[in-house]
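The other protein chains are all here in position, but one chain of the complex has been omitted.
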Amino acid sequence: MAIIEGEPLALPSGTPDDRPNPLGVFARPHNATGFKDWLTTVDHKKIGIMYGAAAMFFLILGGVSALLIRIQLATPNNTFLSADAYNQVFTMHGTIMVFLVVMPIGAAFANFLMPLQVGARDVAFPRINAFSFWVFLFGGLMLNTSWFLGGGADGGWFNYAPNNGIAYSPSSGIDFWNIGLLIAGIGSLTGAINLITTVLNMRAPGMSFMKMPVFVWMTLVTQFLLLFAIPVLTVAQVLLMLDRQFDSNFFNVEQGADPLLWQHLFWIFGHPEVYLMILPAFGIVSEIIPTFSRKPIFGYPFMVFSGVAIGFMGWGVWAHHMFVSGLGPLSVSAFSVATMFIAVPTGVKILNWLATMWGGKLTLNTAMLFSIGLVTQFTIGGLSGVSHAIAPSDTQQTDTYYIVAHFHYVLFGGALFGFVAGMYFWWPKAFGYKLGEKLGKWNFWGMVIGFNLTFGPMHILGLQGMPRRMQTYDDAMGLNLWNFVASVGSFILGVATLLVLVNAYLSSRKWKAAGRPDVGPDPWDGRTIEWSIQSPAPNHNFDVDPVVTSLDDFWHRKYAEDESGKIRRVATGAQLAQPGNGEGVHLPASSYWPIVLAASFPIIGYGIMFTLWLTIPGGLLLVLGLYGWSLEPADDLDLPHDHDDHADLAGVGASHD
Amino acid sequence: MFTWGPKYLFGVSISALIGAVVYGLVTGGDPIGVVSLGYKGGVGDHLGYVMLIAAFVSAQVLCWIMVATRDGDAEVLAQRVGAGAVPPVQAPADPSYWGVVTAFGVAAVVVGLALSSLFFYLGLAVLMVAALMWLLLAWSDRASGDPEVNRVVRDRVAGPFEVPLLSLLAFAVVAIAFSRVFLAASKTGATVAGGIATVIIFGGAVLASRISLKPALMRSVVVLLGVVVLAAGIVGAAAGERDFHHGEEHGDSHSIDEGEGE
Amino acid sequence: MSDTAISENAHDTAHDHDAHDHPQEKQYWVIFAILAVLTAVEVAWSYLGLTGPALVLPLIVMMLAKFFLVAGVFMHLYFDLKMLNGKYFTWAFAGAVVLAVIVYLVVFATFHFRFAYFG
Amino acid sequence: MTKFARPTVWRRRRGPATLVQDMNASLTAARGRRGVPSAAFALVALLTLSACAEDKPLNTFEPRGPQAQMIDNLMTRIWVIMAIVFVLVVGGGIALAIKGRVKAEDFDYEDLPYQRHGNDKLEIGWTIAPAVLLAIICIPTVATIWKLEERNEPQELDVMVIGRQWWWEYRYDVDGDGFFQDANGDGVVDDKDIEWPLELALDNDDLSIANELVIPTGEQIDLVITSGDVIHSFWIPRLNGKRDAVPGRIHTWSLEADEPGKYNGWCTEYCGLSHARMRMSTIALSPADFETWYANQMLQAELPEAPAEGEVASPEWAGRQTFEQVCASCHVVDTPGFEYAENFVAPLTAKAAPNLTHFATRSVMAGAIFSQYSEDPTGRLIDADDDSFDVSNYLGLADEGRFNDAQLRRWISDAPSQKAMAAEDQRGMPAFPQLTDEDLTNLVAYLATLD
Partner (left out) sequence: MTDVTVDQVVDHHDDHGGGHASSLGLSNMKLAFWLFLGSECLLFGALISSYLLSKTRFITEIIAGNPNVVSTMPAELIQEFQEKGSVEPMFDIPFTSLSSFVLLMSSLSMVLAHSAIVKGDQRNTRLWLGTTAMLGSIFIGGQIYEFTAFYREGLTFTNNLFGSAFFTLTGFHGIHVTGGIIMLLSLLFLSFQGKLNSSRAETVELVGLYWHFVDVVWVLIFTIVYLIP
């Protein structure tokens, strides 16, 4: 970071006073279409979509590993996976799902949606935004190359010391885990800075804090959590790297080190992490439920402040993952109580969503169903969360399948359901057509049934004493039935999850076959200003900056009270929407350098792991990236500056699907 | 898109690489060593091999810079500047001193071969830098007919390297010089030396900010200061480190050999 | 009902600030003098041969004083926070600082507790 | 609701038959009284109770000692509260969705529902209500946390539990000096007094056994838990919750069993390759039996009789010879007249292998995954439940004929094929391809004498 933030200061280009740069050294790329455009784009919408696509890719990886787990556990004493393979599979499953699926989907929505919702043309630092994505992607890919280079990490997703040390895990799997996530973390950090700056500084005129959509608020909280949580993980990982690669002693018990240091560092990061996985989903359903209940969100200030409160409280509860690590009763009591009280702000949210639905006229389409799915299933996960926040009962439950059930209910039943809801909801804004409702219903019910069939029984398994991370179990333990049920469920769930992608594919085909009919700017009678522009969102977002006068601004423009005090529709969304004419709008040009710069990190990473020689080309590439970055002119000089030339750009958004 | 410059340089670099490999093999290098830059296995005759690899690297770097800058094509540049016409190419206005530096580098390498590897590597570094800068200068000199423009061209390309690297160099020289002085002095001596240096620098700055010195005088003072620091550093380095053993008061020494720690 | 809790006009706050709010050079010198004195006292204190809280507490207090002086004046935090919508950011900032301190104390309580309850 | 309370007589496990009746009763009662919510409530009841319906050796719902009972009592209340919230919120959500739904085509844009923005009183209400509820739960929670930390005076029987990859070592402080190693210290166990790394010193006055912890009933046994390599977690669900075994740290925990029996457990902190095969069991013996067991364990193992001149050596004797050559670099059998190297440390990352002095008095081996007495040819622990509990096994009275030697042979000749281990990295027992069939027979014969 220091390099990125610091270095360019020293460089003589790109300053407002010597722009436009007369020498055009390192001209910017200017392809508006094709894959090269995707590689060089700095458009927040495309970057958001790429985050989403990458997450889907990793979801399949994580999902396949989940299914491997379930196959292995379907029957007792199964030998489908060896102990070693099993350990790698569940570690990589957890790691992929958390860091490479849920976090990037959150980033996808934040990137795609947040600038639209605050009425901005792009994020504050578009090139850094692209860099964040690429560095995340390369970190994630590097992590997954471990499968082919000596095996994946085998320490569990929280990788406790000293089991993560070179003595106990001599293969390079954990190095991949460590360095891959370190790299991905750089992306999260730069992304957080970028997005927070955008929310704080680039809101449309009139959009005060209390007029921001709930999703924007949740993005803000999430990114603050990231901003502060990532460095703590970074420190843990750096210490581990120093231990593994450079023989230091941070987790060397023989030298008197305390392995709990790792646990504290990891969970100080880890707990804020779980909230930063759920809050974007909370934000999403806070947009969907009011829209399809045809009512404003119930208790907006409470929604906002409970989100902020969760963000704050999330920092004070990490040791609930360590109730049996031997902290001593005082700490355990303190953390137990603190954890229980997180149920309060979360409960406010749940109940406010219910109250929003109460008395509404509900349109139960797929997006809404998934949202309701989140509300109910997250509650189940939250309640089991509270049951192990009670420390004594956690001594029975921790590290059993009861915990596995808890976190899949909050992560899959909560976060992922919310994200799928969001995909159905904003798909038209991104791609210009709706996802099929019929398949959507199948999608939803398949997922609900598969999900509960998979993870519901895990509550029972856990309470019957099945510890987690078990490669196998014995016949005599009485665990056969529910394990088998869970395995069956997981396949239903897998197929149902795939339907999201199938639906996207089929709907797009149908749409194209029908000659790409216009879905209209406002297909759902939406409430926030992203619905006031064409679908798919034009490259330049807003023709003119929107001026916001109230919460749910767009809705208030469509509806007004008549003389009798009755609320009537005064205009449709299509009537009010901006026509999507980008004339006179100047957009930041694409750039090669984010991806070049990002590519240097994994090379350095491999160098640290295998041979320090490799860090030299990696370092050179890094320097080259920074060099190119700093030399790049602020604008693409090849794009003529006359204002009428930008109409072609506006069409770009529509050309992908 | 690819003008003759990069193509030419690319050719040069590839020949240098092939040359390096062949040379390495011929002079007894290990095949793996030769292709892995000596990571595993020997590379044969070091000097020649390294020179050829250095040529390869610098040609590559320049090649890609030229690709990116479209070979500094004067027409393109002029178009961008909005100038109507391209001034005719002129002979470079200033004599280039990179030749001297290169000669110095070669000398250092030769001396280094005979005396110490430090000189050898220093010489190599100088050679690399000189080669790069010289080529860059030559290239920018034919960018346009206007030496002023040419200088700007050069600066734009070199600046992002030059400025931070020079900064790093300046910083490293000062910091290392100070550390040598401290290391040579006694424990108390180090503190005193540091204190004096601080007082001089900060006091000087305060003075300078209050009174108005002639720029020339200022410059000489700064240069003088630099020379003093450098000289002190060299003297310190030459004096060597003091004896380290814990707690200077107790006589019995317990210094640990360098190797032992690792 | 909801829009009044915190309202702030995004446009009004944008104003040029460099010139007037910031402290003048003289203040910088004063702050520096205070910092220097604090450092001197700190070092002297560490030579008194005290142990336990008598050593640690005053040092921590002085350390924090230095910390906030640098952050507040040299880094213009006091002025910048005031210039932003003062109340909101100041509270958020203060909240974060308090939280950080608590978290910190708790970690250390945790690590040292082991010695106390054993036996 | 009373269905959730634990039966007051908890010492006896409830048979499946009564449970099914209970469940049926609760279901019908629920259906009759409160419709949907009660049905959901009953569903939870069903799921919860179904946990007890079969033999589940690790079930967390079957407390068999005061600590586990304490936890269970606390949990019972929590389940009730959770069930209520569950029914209200999930049921409410579904009900609202069903009630409020309007087909998208039927929706009339001119006829919006009432646009309520919120209701401060309501919202404050449902902020405060859960808070109060939780505050109430906090009280017994915190009380239980502290109660679980209550320990005996240090003089009583203390056992040190050491997690190893991938088995458990138990050391009894026989001489009561507060140490588990040698007798030259004083005072209680404190971080400072534990010598690290914990090595198996042989001039040991104390007792070291593996995999099976034996305790007397009716008495709180204090455990001192640590680890020799990575973090493990000690857990006997029916006696108490778990506590991590962290290398370099000493944690305490207590166990108490009300009745003699076998209480199984499983290492619950992920500890590497064979985490899944690191189980444990605790044997509670009546105080009198415990004394017998203890006295027996304190004896050194006898040496097999040496063959007289010209006689053919007995298999036991031959096995003993092989043992000394091959196995004694890691395993200890404390026998008279045999000198081990001072400060014997096994060449393992864990620094120790199971002490085999009284190997034949244990009913399980190798991280409690195989049963010595199993009739199953695979040796798997098919009799994990207390029904198999046979006191005589532990008192050195076992009928030798029952010894499952097929499994033991497989183990000795190629342990890594029986249990995932990384012997090449000094974690776990290596394979011994060089041992002949005869060697194996001899070794098994010798091991069978170790009672």
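Letters A, B, C and D name the chains as they come in the text, with residue numbers starting at 1 for each one.
In the analysis below, contacts are C-beta pairs under 8 Å (C-beta built on N, C-alpha and C of every residue); 3 or more make two chains touch, one makes a residue touch a chain.
Predicted model, so just to flag it, every value in this text is computed and none were measured.
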Identified contact with the non-displayed chain, of A:236, A:342 or A:577: A:236
Chain C residues that touch the omitted chain in the full complex: 10-11, 13-15, 17-19, 22, 24-25, 28-29, 32, 35-36, 39, 42-43, 45-47, 55-56, 59-60, 62-63, 66-67, 70-71, 74-76, 80, 83-85, 100, 104, 107-108, 111
Missing-chain contacts mapped onto chain A: 1-3, 5-19, 42, 120-128, 189, 192-194, 196-197, 200-205, 207, 227-232, 234-236, 238-239, 242, 246-250, 252, 254-258, 261, 264-265, 268, 544-545, 584-589, 629-630, 632, 634-635, 643
On chain B, residues whose C-beta touches the chain left out of the figure: 155, 163-164, 166-168, 170-171, 174-179, 181-183, 187-188, 190-191, 194-195, 197-198, 201-202, 205, 208-209, 222, 241, 244-247, 250, 252, 254-256, 261-262
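Operating definition for what follows: only the chains that are shown with their structure count from here on.
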Chain A-chain D separation of Cα centroids, rounded to whole Å: 38
CA centroid of chain A to CA centroid of chain C, Å: 33
Numbers and ranges of chain D residues touching at least 2 other chains: 117-118, 120, 149, 249
Two or more partner chains touched - positions in chain B: none
Residues on chain B engaged by chain A in the complex (per definition of touch): 36-37, 39, 64, 68-70, 76-77, 80-82, 152-153, 155-157, 159-161, 163-164, 167
Contact set on chain A toward chain C in their complex: 203, 205-211, 258, 260, 264, 268, 299-301, 312, 315-316, 319, 326-331, 334, 550-551
Chain A - residues contacting chain D, complex: 77, 82-84, 86-87, 154-156, 160, 162-163, 167-170, 253-254, 256-260, 293-296, 298-302, 324-326, 329, 332-333, 336-337, 340-341, 343-345, 347-348, 350-352, 354-355, 357-365, 372, 375-376, 379-380, 383-384, 386-387, 390-400, 456, 459-460, 463-479, 525, 559, 567-569
